[in-house]
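Complex shown without one protein chain; remaining protein chains in place.
Chain nomenclature is as follows: A and B, assigned in order of appearance, with residue numbering initiated at 1 for each chain independently.
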Amino acid sequence: MIKAKKIKEKYIRRHPSPFCPGCGGGMVLNSMSRAVEESGVSKEDIVAVSGIGCAAWIPSPHWRVDTLHTTHGRAIAFATGVKIGNKDLEVIVVSGDGDCAGIGGNHLLHGARNNIDLNVLMINNGLYAMTGGQVAPTTEHDEKTLTTPYGNPSSSFDVAEVVKAAGAGHVARWTTYHMKELIEEVKTAIDTNGFSFIEILTQCPTRKGKKEGMNGLEMLQWYKENTSKDEDTDKIFVGTLSEVDRPELTEQIYKQIDETGDELK
Amino acid sequence: MSNVKIDIDRKLCTGCGICIKFCPKDVLDESEDLNQYGNHFAEVVAEEECIVCRRCELYCPDFAIEVEEK
Partner (left out) sequence: MKEQDEYFMEGNIACAEGALKAGCGFYAGYPITPASEVMNHLSKELPKAGGRFVQMEDEIASIASVIGASWTGLKSMTATSGPGFSLMQENLGYAVMTETPCVIVNVQRAGPSTGQATKPGTGDVMQARFGSQGDYEIIALSPNSAQEMFEFTVRAFNLAEKYRTPVVLLADAGVGHMREKVKIPKEVDIVERRRPEDDENEYFDTDREDRVPPMPDFGDGKELLITGSTHLGDGTRDTSSFEAQDRLVRRLVSKIEDNREELEDWEERNLEDADLVVISYGSISRPARGAVKKARDNGLKVGFFRPKVMWPSPEKKLREIGENSKVLLVELSLRGYRMEVERAVPSENLHIYDKLNSLPTIDQIYEKIEELIK
């Protein structure tokens, strides 16, 4: 395993991070850095795009690559422009569950539909944590949050399943407990030419954990006990949900430019 | 191993306790004193037991711990 010192020197800046004690954000940053290092992709070719929320702060400003910290929910749309603008860039989107599947839901659907070669890490902590812990599209029915003090009247949806149905090339789910698998998954995403979506259940001890009576470490234990790599259980499935071969948008666009005429701008 | 040096940067350690729990050799434990969050820092208590599995480095959310083989 690569030394933390080497990863830190090459990939990390602006520490200490603003993340709370036990927050999974830093773990995602660690896994992303290690995945990039092991994948052989050059740091200079990476563009990390994020929206708004705690998750958006994972790459910006802590990751030593080109970062684009955008508006709430729109990271995938910005990332689409980046990738189509320069297909040689490796574009990684880091977006919270509210940012990605709430306000950003439409862009998530169409990014998946287009199967555009982006790597989307949805940091799922089940809440809008940065603003105090309001209910999110991934919050369970009846759950009490800052804006559902009487219990969540709404219900959640399985974002990964929706992304799968929308046609994403590669869909997977892991948790921050599964660090080794997560690193491998990010590597796979980088290698996949298509829309790679990784839902990462990530602990938020301050907003989620506190009301459940768990700290960060205990939430990791919870992930361990309540997930399974076996699909046929009642537990949350972790692993690959889908792998399909569909036309990838960037390629298609560049092909048409090639076929109709001039030199690429 | 006795030729291992483990460094925990107290400017970065938030005292989440994850490394302590994930170490397979009980090399780490909570410090007496508290950090700015009111948590105990992680500190090295049995450096000679370290097998350089680097699980602590892998799981630390804050890049606070570094394991050096001398």
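Simple rule for what comes next: a residue touches a chain if its C-beta (ideal position, glycine included) is under 8 Å from a C-beta of that chain, and two chains touch if they have at least 3 such contacts.
Nothing here was measured: the structure is a model prediction, and the numbers come from that model.
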> In the intact complex, which of the presented chains make contact with the chain not displayed?
Replying inline: A
> Which listed residue (A:38, A:66 or A:184) would be found touching the missing chain in the intact complex?
Replying inline: A:66
> So which of A:79, A:136 or A:204 would be touching the chain we can't see?
Replying inline: A:79
> Any idea which of A:9, A:44, A:191 or A:212 touches the chain not displayed?
Replying inline: A:44
>> Under the stated touch rule, tell me which residues of subunit A contact the chain that is not displayed.
In response: 13-14, 44-45, 47, 49, 60-61, 64-71, 74, 77-82, 84-86, 88-89, 106-107, 109-110, 249, 253-254, 256-257, 260-265
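As a convention for this text, only the chains that are shown with their structure count from here on.
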> In their complex, what parts of subunit B are in touch with subunit A?
Replying inline: 11-12, 14-18, 21, 37, 39, 53-54, 57-63, 65-68
> Along subunit A, where are the residues that touch subunit B in the complex?
Replying inline: 1, 3-5, 7-8, 12, 15-17, 19-27, 30, 34, 179-180, 205, 215-217, 220
